[in-house]
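Structure, as structure tokens:
Note that one protein chain is taken out, while the other chains of the complex remain in position.
Going in written order, the chains are labelled A, B and C, and every chain counts its residues from 1.
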Amino acid sequence: MTVTDVLVCALGAVSLGAAIRVVTTNQIVRAGLWLVVALGALAGVYLVLTAELLAWVQVLIYVGAVVVLMLFAVMLTRAPIGRSDDLDRPRLPAILVGGGAGLGLAAVLADAYRWSYIGLSGVEPGNAEALGREVFTGWALPFEVLSVLLLAALVGAIAISRPEVGERREES
Amino acid sequence: MPVWLEIAIRVAGVFVAFLTLPLIVGQTEHKVMAHMQGRLGPMYAGRFHGWAQLIADGVKFVQKEEVVPGAADKSVFRLAPAVALVPYLVALLVIPLGPGDLVAQPLDMGLFLVLAVVGVGIVAVLMAGWASANKYTLLGALRAAAQLLAYELPFVLAAASVAMAAGTLSLTGIVEAWRPWWLLWQLPALFVFFTAGLAEIRRPPFDAPIADSELVFGYLTEYTGLRFALFLLAEYVGIVVISALTTVLFLGGWKGPFASDTLGWLWTLVKVGAVAFVIIWLRVAFPRLRVDQLQKFCWLGLVPIALLQLILTAVVKVGF
Amino acid sequence: MHPVIPYVLAALLFGTGVYGVTVRRNAVLLLMSVELMLGAVNLVLVTADVTLKQHVGQAFALFVIVIAAAEVGLGLAIVLQLFRLRRSIVTDEVGAEREPVAVSEDA
């Protein structure tokens, strides 16, 4: 075990624990806050794995925007403080499916990599320069397509969430 | 010097700045605001012009009873002030004070880190507002979330403009690349960044989430004693961080008309102080924006300006 | 570094996400579980990058984050619209056979 391993293990444990709280807690807003912890710790793992830019993007987009949006939606849909009892379906099938997927994938990956070792010294850190070069040389077209996708999503979200034109007038 | 000692000294320095600068800003606010309104402000604590007023306030806050509402989500309620403080502390770590090594933690992606962690502050506001189990705090938190999500966009875009101009994301690198004529060229970005920064720290005139005439005290309504003091501290650290960022990104950081290399840290502090003064000044001079005006100002005012500035920066950068 | 640690971590995170998606009835909680799964995928991409010493995976992870952001924006818009129509965001009750409650009552 190297220092990196220890850090990954520790942050990973935090992340996994928080993730389990996200899917098991009975309090909706708490689930959102645990998601912040889980994704934040995941950003820490990225940082340890030299993916600097990705880590901060994760904090900026996920913690700063996505989770806030979710908490916002939870509060707008009148989440109660305290426990709600009707959040879950029957647990057993879900445990079977989720546990099967998780443990199965883990087994496959563990079998593929065993206890192989990779030195981090030769790895060029994934900073803004490296990722920028990567995205804008090899993946420029997908990048553009993505921006179109974002625009479409933006327009779609606005179109869905605005009240029907004219309807609001008549009501008030 | 051993590495751990150096790190300890740097962290201690940031901690000292974290504890003293907000107090200085707060005291200045007391006095400047009072004089702008034809008053004197605190005059007694500490004999000379009430310089120890905030320390006295701190002692008072510590002595106060800690009230947690019965219906509140208690652990979230208790955790919120800490979550509000930590992002600003992290942001202070990477802001350079002077040339060379005068920064707690020089980072390649300092700008990006600052933008990312400043955005985390919203979570604290949502936690505080929701966990208080009070309709006013909830309304305040929802207003704050809507405001912060909206203003994050021009905030980041304006910062992106200057990063594009400097060709780096490192805060030290940006100051090094900075030239006096950038003041003119990046003026719209400066305006957008400063205004959006004000909204990010929810200072007047963008304090609709607190709005004491409508929402009692917004998301802070239920807080008392030390936790309330921590939220106040977060507000003043926020002023320091936004002033320091504006200074570093747009006003040339440690560069001054003379002695930039030896007295650079002084230039930075002077500029930060000046920007902080403007923040206080705006609080006194301007009335609070209504919520709809606030959103309109962001989406129809700041975002287009920021986008145009980005185009301008790109054109100048590619053209010359 | 032993790549098996982050890989197993990613697999377990993914499993947690799958469990969440299957077990949760609340639409927003469902979206949260989906985010967990996406995070796990990103972790796999980043780890693969480190083992292969290149940056393609991280670029992909960047794309995934962007898509996730778009997905959440759209998803939450739909959830809010659902709440406006039904006063509830429980996914079980979203069926074509049920008439939506009248909007004008207390919207």
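Convention: contacts are C-beta pairs under 8 Å (C-beta built on N, C-alpha and C of every residue); 3 or more make two chains touch, one makes a residue touch a chain.
FYI, contacts and distances are computed from a predicted model.
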item: Absent chain [UniProt protein name; select from "Hydrogenase expression/formation protein HypD", "Na+/H+ antiporter subunit C", "ABC transporter ATP-binding protein" or "NADH-quinone oxidoreductase subunit I"]; value: "NADH-quinone oxidoreductase subunit I"
item: Partners of the unshown chain among those that are drawn; value: B
item: Where the missing chain touches chain B, by residue; value: 32, 35-40, 43, 281-282, 284-286
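One rule holds for everything that comes next: only the chains that are shown with their structure count from here on.
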item: Gap in Å, rounded to a whole number, between the CA centres of chain C and chain A; value: 7
item: Whole-Å gap separating chain B and chain C, where each centre is the average of the chain's CA atoms; value: 32
item: In chain B, residues with contacts to at least two other chains; value: none
item: Residues of chain A touching at least two other chains; value: 53, 57, 65, 69, 72, 76
item: Footprint of chain A on chain B - complex, ascending; value: 71-73, 76, 108-109, 112-113, 115-117, 119-120, 122-123, 126-127, 130-131, 133, 138, 141-142, 145-146, 148-149, 152, 156, 169
item: Contact footprint of chain C on chain A as seen in their complex; value: 1-2, 4-5, 8-9, 12, 15-16, 19-20, 22-23, 28, 31-32, 35, 38-39, 42, 45-46, 49-51, 53-54, 57-58, 61-62, 65-66, 69-70, 72-74, 76-77, 86-89, 91, 93-95, 97-106, 108-110, 113-120, 122-124, 126, 130-131, 133-135, 138-139, 142-143, 146, 149-150, 153-154, 156-158, 160-161, 167, 171
item: Touching residues (chain side chain A, partner chain B) in the complex; value: 27, 29-30, 33, 36, 52-53, 56-57, 59-60, 63-65, 67-69, 71-72, 75-76, 81-82, 127-128
